[in-house]
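Below is one structure, written out as structure tokens; the observations come after it.
Rest of the complex left out; these chains stay put.
Should a chain be cited, it is by its letter among A and B, assigned in written order, with residues numbered from 1 in that chain.
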Amino acid sequence: MSHERFDECIQACNDCAIACEHCASACLGEGHATAMAACIRLDRDCADLCRWAATLMARGSSYATALCAVCAEVCEACAAECARHDAAHCQQCAVACRQCAEACRRMAA
Amino acid sequence: MSHERFDECIQACNDCAIACEHCASACLGEGHATAMAACIRLDRDCADLCRWAATLMARGSSYATALCAVCAEVCEACAAECARHDAAHCQQCAVACRQCAEACRRMAA
């Protein structure tokens, strides 16, 4: 595992966690959370998985790639859901999720 | 800090985290998340603070009581919000939050 790919994936995970937390808070605060329930739910799982994968990579854990594999799955689901909504925070979250999914897939491979 | 009070507070925090996660998921899944947005938002913070306080107590960290003080605050806010709603998961969460707030206040004192 090259150090360069490792750092890139940690950064992608941290960026995605921030985007997901922000998207969930915005979805909750704009007066139509019922319509955004699936998005909020996925944001919540995705933010956590991204943070956890980044944590294990940063410490060089033997279990980092196993977490990256799960993280890639939830990132792909979250990207697909967010992409369906027009709000800027959803579109930005979809981009961050797709980049993180790709970085995690490379780590898990 | 007596071992007994320590264990009791960890247990109260873990129980409260479970109740908050369950309450947030139920609030998101019952078709009226817009009306429950404040509850979901507090559940999210409260679940995290409870887990983090429990983590620092379990490891005997010097920062455990500082986290317990913040945890008590969010537990009280979450209890007040959940108590306003009739759903069983909200009422049960309010009880768990109040018990955790009391246990954390004792630790932080």
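Following the convention adopted for this analysis, a contact is a pair of C-beta atoms (placed from the backbone, for glycine too) under 8 Å apart; a residue touches a chain by one contact, two chains touch by 3 or more.
The structure displayed is predicted, hence computed values, not measured ones.
Each protein chain is a copy of one sequence, and the assembly as a whole in this entry counts 4 such copies (shown in place: 2).
The rule we apply is simple: only the chains that are shown with their structure count from here on.
Mean C-alpha positions place subunit A and subunit B at a centre distance of 25 Å. Across the complex, subunit B is touched by residues 24-25, 28-29, 31-34, 36-37, 40-41, 44 of subunit A.
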